[in-house]
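This is the structure, below, for whatever I ask next.
Just one protein chain is left out here, and the rest sit where they should.
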Amino acid sequence: MTTIGFIGLGVMGAPMAANLVKAGYEVTGYNRSPAKVEAFRAAGGRGAASVAEAVDGAEVVITILPDSPDVEQVVLGEDGVLAHLATGAVLIDMSTIRPDVARDVAAAGSARGIRVLDAPVSGGEQGAIDATLSIMVGGADDAFRAAKPVLDAMGSTVVHVGPAGAGQTVKASNQLIVAGVLELVSEALVFLDAHGVDRQRAVEVLAGGLAGNAILDRKAAGMLERRFDPGFRVDLHHKDLGIVTAAAREAGVAIPLGAHVAGLMASLRAQGHGSLDHSALLLQVEQLSGRAGADDT
Amino acid sequence: MTTIGFIGLGVMGAPMAANLVKAGYEVTGYNRSPAKVEAFRAAGGRGAASVAEAVDGAEVVITILPDSPDVEQVVLGEDGVLAHLATGAVLIDMSTIRPDVARDVAAAGSARGIRVLDAPVSGGEQGAIDATLSIMVGGADDAFRAAKPVLDAMGSTVVHVGPAGAGQTVKASNQLIVAGVLELVSEALVFLDAHGVDRQRAVEVLAGGLAGNAILDRKAAGMLERRFDPGFRVDLHHKDLGIVTAAAREAGVAIPLGAHVAGLMASLRAQGHGSLDHSALLLQVEQLSGRAGADDT
Amino acid sequence: MTTIGFIGLGVMGAPMAANLVKAGYEVTGYNRSPAKVEAFRAAGGRGAASVAEAVDGAEVVITILPDSPDVEQVVLGEDGVLAHLATGAVLIDMSTIRPDVARDVAAAGSARGIRVLDAPVSGGEQGAIDATLSIMVGGADDAFRAAKPVLDAMGSTVVHVGPAGAGQTVKASNQLIVAGVLELVSEALVFLDAHGVDRQRAVEVLAGGLAGNAILDRKAAGMLERRFDPGFRVDLHHKDLGIVTAAAREAGVAIPLGAHVAGLMASLRAQGHGSLDHSALLLQVEQLSGRAGADDT
Partner (left out) sequence: MTTIGFIGLGVMGAPMAANLVKAGYEVTGYNRSPAKVEAFRAAGGRGAASVAEAVDGAEVVITILPDSPDVEQVVLGEDGVLAHLATGAVLIDMSTIRPDVARDVAAAGSARGIRVLDAPVSGGEQGAIDATLSIMVGGADDAFRAAKPVLDAMGSTVVHVGPAGAGQTVKASNQLIVAGVLELVSEALVFLDAHGVDRQRAVEVLAGGLAGNAILDRKAAGMLERRFDPGFRVDLHHKDLGIVTAAAREAGVAIPLGAHVAGLMASLRAQGHGSLDHSALLLQVEQLSGRAGADDT
């Protein structure tokens, strides 16, 4: 049976690791905060007191951390994952980070005989709990095949999208589209309101046609009720759009709407709404339209 | 049995009128081009040689015409629909036009005792043929109730969204979202290509998550194969975005992404691509990214 | 000596008409508000009680009115300028209106043997008082030559820029550039402030280089002191940017920054700042940056 080291027991990582335990894997979890390690033990996992301890003897190591510098430190750092992981093991980084950092990590692993996959997820906390995440995987074929059963225990859509970094690139595209559609739906909702239209019926008919999208299906009702508790925080989406715009700039790719919505998200955050759900883009459209606005939440 | 006058037997109107015939209505069709009237006769309808003849004695009149001035002329003009329609009849304008013109038409009808609905559609030629159109209806309750059976013979989603003009407002929102999502998907596809990702698999995984939308479902495959035969022409979407931006400006509503994509659509048209499908926004993203570009189609 | 009818004795028109009187012309002024006619009499002009009376017997008629519909009504209307003006006279419309309306007015004049110039101005109230306006003139050569001495009495830069409508087109370009530069300077000022730079010295050094512009020279000091009394009102600049975007759309010209700043100006107005000076774009940049913001004025 595969032994797994799991580093990062946060909002997403904790339920993902618990699903691996449920699937019968022997999982040793580590987090900087001992309380989270303790909670994982209570959920049936093993706890480790250090990265080294979590990694030691593991055939597969999973990391899911906040941002690129965290991954660089935990994986590449002096006492990090690669310093302790055995040759032949597979490292699956499920953080959302910069594609170029993912490629660097893969190269560093390769130099030590360790196979690395970048495998960011979408689907949110609920998807993590229900093991219905979408997982977009970059890396070599054989590493993907080796990791597939482990990933299947955490997600319902597990797709190998290309070489190292490709998973992060697809995740970046995902965040570009999600932000843009959130903004478009916000603009439509304010537009409809200004013209006195019954918005719930409008959402119903819009959702059924070529304008249909997951934001209308899953988020519009909450937006109409002005519920902006996260969900996915503006702060995090702002971070991700930084990845998108940097990766597009590096590749010389024009993303006019993507860059525009990145600015709007940054502005929403600068106005103090970083901890709201990203659907709070609605507040900014209202503000720019002189209606209600960001201050009444 | 309800007798219907049907004016505008074009790509959309012809199959819609034919579906009314199939549903058992007595339909008299008129179009400026006699060939289209002849084709409608062949499909089982009656033909008229003038607006007056089509309208005479009808309980319901349907118009579906290219643009606001056409509706103004055919409905409000000297020898137009309102001049010939009997008091108590219902006029259903299914064209996509400016909300303010829709309200003017409704007011003009009301002044003559005629109930008017604005009822633009989405779903395209295929939806018109299959009678699966989404129909967004603005106008008074009793007029909607009277017209509902007729509309049900042409569409599968028929929603009353508000007072006169509301149908056009929802349609405008629909066109705003569709254009924006087409552009976002185009940006994502070029971004993924530039990073060497397998785009078909990427589309698969993107479609399953919060980024999921009808463009990914119905249009992305054609975009990847570079098929841009319409479908819905850039020229028409450009016209519709003119309605959106004017109506937003008039209402003081900020639509930053909507206005941005309106400019990109206008530019695509200015570059000579007006007769391509609107998904040709992909070509412009490629051009702006120095890749392939608009000229290789 | 040339006799002049002058219609529109507002903030701009009153000092312009007074300058014509000073230059020795016989000027008959008309305004809807009798008080303004009275004030013009006090300034040495003759007053008229109607358009007809102002125009009667004039060799040159000048109109300077708020917007396109005003010009259409006063010039083309039933009892308007063209109905009363003698063949061979010159009509100089100095309003800022749509280029296509200017062309319509020119054509209507031509049909009655009247030569029409469109001659919008820039330079503001102070320029009107000092007779230092820039005047951009569209129309036929001979009409320009005939009108030149009259125009020289009101402005210091009088340039014939092309055929009918060309003056309005250049004015539209002027308003496009002014709005854009106001926004760019606003962005720079907030950026500098956020980084703790001495902004007055920064403005000094920026003004001396390739970034130098009339906004830095004439407006930045007031912006730093947060004085937004007009000057030129947001409402009017918003109207003018509507002309710019419509004329660009009609011509198929891409004006990405122009369209963007038009949206920002519209938003500033929607937030209730229509009566501030257009340099109040600064407030919106502050608001979007979560700094001070529009509400503290």
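So that you can tell them apart, the chains are marked A, B and C in the order they are listed, and the count of residues begins at 1 in each.
Methods note: a contact is a pair of C-beta atoms (placed from the backbone, for glycine too) under 8 Å apart; a residue touches a chain by one contact, two chains touch by 3 or more.
Please read these numbers as outputs of a predicted model, since none were measured by experiment.
Contacts of the undisplayed chain with visible chains (whole complex): A, B, C. Of the listed residues C:10, C:66 or C:163, the one in contact with the hidden chain in the full complex is C:163. Residue C:192 is the one among C:192, C:224 or C:292 that touches the chain not shown. Although one chain is not drawn, the whole complex shows that of A:203, A:253 or A:282 it is A:253 that touches it.
If you put the missing chain back, the residues of chain B touching it would be 267, 270-272, 287-291. Mapped onto chain C, contacts with the missing chain fall at residues 99, 122-124, 134-136, 138, 157, 159-163, 165-166, 169-170, 172-174, 176-178, 180-181, 183-185, 187-188, 190-192, 194-198, 201-202, 204-206, 208-215, 218, 244, 247-248, 251-258, 260-261, 264, 285, 288-291.
In the full complex, chain A contacts the hidden chain through residues 242, 249, 252-256, 259-260, 262-263, 266-267, 269-270.
The working rule: only the chains that are shown with their structure count from here on.
Taken together, the touching pairs cover every possible pairing of the chains.
Interface note: chain A and chain C, two copies of one sequence, contact each other through mostly matching residue numbers (shared numbers exceed half of all numbers used). For this pair, chain A with chain B, the centres built from the Cα atoms lie 37 Å apart. For chain B, residues that reach two or more other chains under the stated contact definition are 252-256, 260.
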